[in-house]
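The block underneath contains the structure these notes are about, expressed in structure tokens.
The other protein chains are all here in position, but one chain of the complex has been omitted.
Right after this comes subunit A.
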Amino acid sequence: MSEQPGFLFTFFNTRVLLAALPEVAKGFLLTVELALLVVASGLAIGLLAAMLRLGGRWWINLPLIFVVDLLRAVPPLVIIVLLFFGLPSLDVELSAFVTTWITLAAVLAAFAEEIFWASIRAVPKGQKEAARSLGLGALQTLLLVTLPQALRIAVPPLTNRTIAIVKGTAFGSVVGLSDILGAAQSVTSFTANPSPLILGAAAYVVLFTPIILLARWIESRLAWSH
């Protein structure tokens, strides 16, 4: 059967790859932009929520914990699909980009809240008491004494979780986002050749491998100094 095209022709087809490059590059930028937005907003909201929970008022904490649990139990892809196909019936139409951003930011915020909260509580009580007896105010104690120590505890689990959630940007392609995966898929179906998918996969590996290695390094550094 000489009709069977060669492996290189199929999976590393130069002509198709060159044609796909601009689209996948655009998708790459979109993925990076989305990832940065998710990380910044997710971590900020998570930290804020953790501080809110430290306030200890039950009428704040009960609904807060419920929402956090909800966001930790329901798959992000389900939330994306729900917002994208459900909200238009309330005359709220969000783009695929905004839908994916909001969803992943909320999910990251939920996980980050748990990690921040548990880490703050893991700082020994004596630290806080010592700071207060030195004359530091409640806010100063939190910002200068408790949080720096808590962040150190929080960083390893937080980086791993953040990476896992940010990889969920690929879910955006399910609701039509032209991120790396979306772009690669559309060129693949257009050219009837899987090379763009390989290019897309390579783009993700290029994007995330340095971050994973960085996370490993941070983890080993923090473990070393314990």
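Keep in mind that, in the parts below, a residue touches a chain if its C-beta (ideal position, glycine included) is under 8 Å from a C-beta of that chain, and two chains touch if they have at least 3 such contacts; residues count from 1.
The rule we apply is simple: contacts and distances are computed from a predicted model.
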{"item": "Absent chain [UniProt protein name; select from \"Ethanolamine ammonia-lyase small subunit\", \"Phosphoribosylformylglycinamidine synthase subunit PurQ\", \"ABC transporter permease subunit\" or \"Simple sugar transport system ATP-binding protein\"]", "value": "\"ABC transporter permease subunit\""}
{"item": "Options A:75, A:137 or A:176, residue touching the unrepresented chain", "value": "A:75"}
{"item": "Contact partner of the left-out chain, one of A:19, A:32, A:48 or A:118", "value": "A:118"}
{"item": "Touching residues (missing chain, whole complex) on subunit A", "value": "4, 7, 10-11, 69-70, 72-79, 81-82, 85-86, 89-90, 114, 118-119, 121-124, 153, 163-164, 167-171, 173-174, 180-181, 185, 188, 193-194, 197-198, 200-201, 204-205, 207-209, 212-213"}
